[in-house]
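Read the structure below first, then the notes.
One protein chain omitted, others in place.
And then chain A:
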Amino acid sequence: MNLSMQFVRMENVLVLRLEGELDHHAAIELRAAWQEQIRVHKIQHTILNLENLHFMDSSGLGVILGRYKELKQLNGEMVICSINPAVRRLFDMSGLFKIVRYESNEHFALLSLGVAS
C-alpha cells in the first residue's frame, strides 16, 4: 500500500493521520476503514492530519468530501490540519476550505473541538 492510516480516538473525536499517497486505489480502502471507525466507535468528529501526505489527487477530495457530508448528518465536524503546499493547492482549487475548517496543527484542532490533549 502507498497509503498508511493511523486512527486514534479521543472521546467522540477520531484523529486520522495519513501518510504517503492518496489516489483512487487508496481512497477505496480509506473510505471503508474510516466509515467503519465512524460506525463502530460512534465517532462524531474527525481531525484529519495531513502532515505526511505527500501526494493526493481528486480521489482524495472525493473521499474527504464524502466523510464531511456523513459527519454533518451526525451533527459532527471535520477539521483538517498540517497540510503540505502540494495538497493544499487541490483544496484551494476545489474550494473545500470554504466548508471544512483548517487548523495549523493537531493540538489546535483538538482544542477547537473542545478536547484537551
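Simple rule for what comes next: a contact is a pair of C-beta atoms (placed from the backbone, for glycine too) under 8 Å apart; a residue touches a chain by one contact, two chains touch by 3 or more; residues count from 1.
Definition applied: contacts and distances are computed from a predicted model.
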### Query
Looking only at the UniProt record of the hidden chain, which name from "Anti-sigma F factor", "Xanthine dehydrogenase family protein subunit M", "(2Fe-2S)-binding protein" or "Sarcosine oxidase subunit delta" is the right one?
"Anti-sigma F factor"
### Summary
The listed residue (A:8, A:28 or A:74) that touches the chain absent from the view is A:28
### Query
For the chain left off this view, which of A:7, A:55 or A:108 is in contact with it?
A:55
#### Entry: Touching residues on chain A - with respect to the absent chain
2, 21, 23-25, 27-28, 31, 55, 57-59, 61-63, 65-66, 86, 90, 93-94
